[in-house]
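Missing here is one protein chain; the remaining ones are kept as they sit in the complex.
Then we have chain A:
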Amino acid sequence: MEFEDKKMQTVIASDQYLIRLGVKTLLNVIGIESDLYEADSFEELERLVNDVPDLNYLILSEDLLPKQKQDCLKDIKGSCGLCRAIIIGQQKIPNCVFEHFILHSYNRKQVVEKLQLFFLESDSTFGNHDSGTLSDREIDVLKAVALGCSNKEIADQLFISINTVITHRKNITQKLGIKTISGLTVYALMNHFIKAEEVR
C-alpha cells in the first residue's frame, strides 16, 4: 500500500566477535531483514540503546554485563522503551525483566526455534511495521468522512469506487481504533486535517 515500510532495528551485543557473527548468521538463516548494530562493550550498548531511533530488538550476551546483572538489565529496559530483548547466557537470570533466553547448552535447532519465536511474538505485538499512520489517500477519505460526506459522495470526489471507499474506511478504523463518525471528526480536528468551521 502507500505507507512506507519501516525497517526493523536490531542491536547485537556481546564482547565476543564469534558470538556476534554467529547471531548475524542465524538471523540471516531465519530470514530476518533488519538494520543491525553491534556493541562490543557495555558502554557501546548503552550508547546504541539511547541513540538508535525506534530500536525494536536487542540480542544481548550476558558476558557483556557488569557485576550487577539485574540492575543493568533494568536500566537497559528503562532506556529502550518498547524494544524487546533476548539474553544469551549460561542459565536463566532469576527475576529478570526480560523473558526470552538462549542458553549456551542449546543445540542449533533449539537456538533457531527460540530466535524465531522471539521475532514472531514481538511482531504481533509492536513489531507491526504498519505503525498505524494513515496513508495520504486514507487521510483524504478521513477528511471527507469527518466533514459528513456519504460513501457515494466520497467516491465521486476522489474518483474511486464505493468499495474502495469502504476498504479505506475499514483500514482507518482499524489503524485508529475509532469507529464513530463523531470520533473520527474529533481526530481529524485534533490533527488539523480539517477546520472546525468546515464541519457540517
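Assorted remarks:
Everything below uses one rule, namely that a contact is a pair of C-beta atoms (placed from the backbone, for glycine too) under 8 Å apart; a residue touches a chain by one contact, two chains touch by 3 or more; residues count from 1.
Following the convention adopted for this analysis, contacts and distances are computed from a predicted model.
Comparing "Transcriptional regulator", "PTS fructose transporter subunit IIA", "3-isopropylmalate dehydratase" or "Hemerythrin-like domain-containing protein" against the UniProt entry of the hidden chain yields the protein name "Hemerythrin-like domain-containing protein". Where chain A meets the chain that is not shown, the touching residues are 176-180, 182-183, 186-187, 189-191.
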